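Report on one structure; see the data block that follows.
With one protein chain removed, the remaining protein chains of the complex are shown where they sit.
On to chain A.
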Amino acid sequence: MSPLPASAALALGDDALVLSHRLGEWAGYAPVLEEELALANISLDLLGQARILLSLVGDEDELAYLREERAFRNLQLVEQPRGDFAHTIARQLYFSSYQRLLYEELARGDDALAELASKAVKEVAYHRDHAEHWTLRLGDGTAESHQRMQQGLNALWRYTDEVFEPIEGLSVDWPTLRERWTEQIAHVLQQATLTMPSGPQGDAWTAGGGRQGVHTEPFGRMLAEMQHLHRSHPGAAW
């Protein structure tokens, strides 16, 4: 079994950690009780994945709480503020579709990630289902929900290009992954009576750089909140 490069574990771990945090912001604010449960559940699954991945690299808490913004390797997509429910669902649809395809492929591999991926893929499939069903309900629900869902999809589209940027140390067929992802998203959106946003292959500006530690402005504030207590008590155990 070949060892997993730290760069890959860090990239995937940071994605899970940051998205988990953003979903945690919904606690107490969800539109129905069932969604309090579902969003917390997904947040918890992702946090579990993050803890395993970060532990492959070093101490999970040191990595989560003591790195600065420029050292995080997560996608810009996952660090976006939660927005309204449609915004969150759009982010979940884009990310969970990617994560499922990626983990399915990684589960077939022979490195340290294969075992983790084959366990996580079951959780991720559930996250994907959740996002897909809400995309259908919101897209094909009322005029307002349709409009909000379309807005969420459009607003986050520019963050989907970097999702397929190859991660150092992972042997993944990225162009095929992108193709399958695009097909799947197009299929869900069509069923949901929504329109596929234009780009990222088009001429619209696309975001990128998360994997190199270049993030968006809201991310620094998110880390300030997340790390504040831990940093206030250097060396303390919790």
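Here is the rule we use: a contact is a pair of C-beta atoms (placed from the backbone, for glycine too) under 8 Å apart; a residue touches a chain by one contact, two chains touch by 3 or more; residues count from 1.
One rule holds in what follows: contacts and distances are computed from a predicted model.
Chemist: Missing chain's UniProt protein name, "Electron transfer flavoprotein subunit beta", "pre-crRNA processing endonuclease", "Ring-1,2-phenylacetyl-CoA epoxidase subunit PaaA" or "Cation:proton antiporter"?
Modeler: Listed in its UniProt record, the absent chain's protein name reads "Ring-1,2-phenylacetyl-CoA epoxidase subunit PaaA".
Chemist: Of A:A40, A:A125, A:V172 or A:V214, which one is in contact with the hidden chain?
Modeler: Considering all chains, including the one not shown, the answer is A:A40.
Chemist: Which residue from A:A8, A:A50 or A:A131 sits in contact with the chain not drawn here?
Modeler: The one listed residue touching the chain not shown is A:A50.
Chemist: Of the residues A:R67, A:K119 or A:R137, which one touches the chain left out of the display?
Modeler: A:R137
Chemist: Please give every residue of chain A in contact with the chain that is not shown.
Modeler: The missing chain touches chain A at positions 17, 21, 24-25, 27-37, 40-41, 43-44, 47-48, 50-51, 54, 60-61, 64-65, 84-85, 136-138, 140-142, 144-145, 148, 225-226, 228-230, 233, 235-238.
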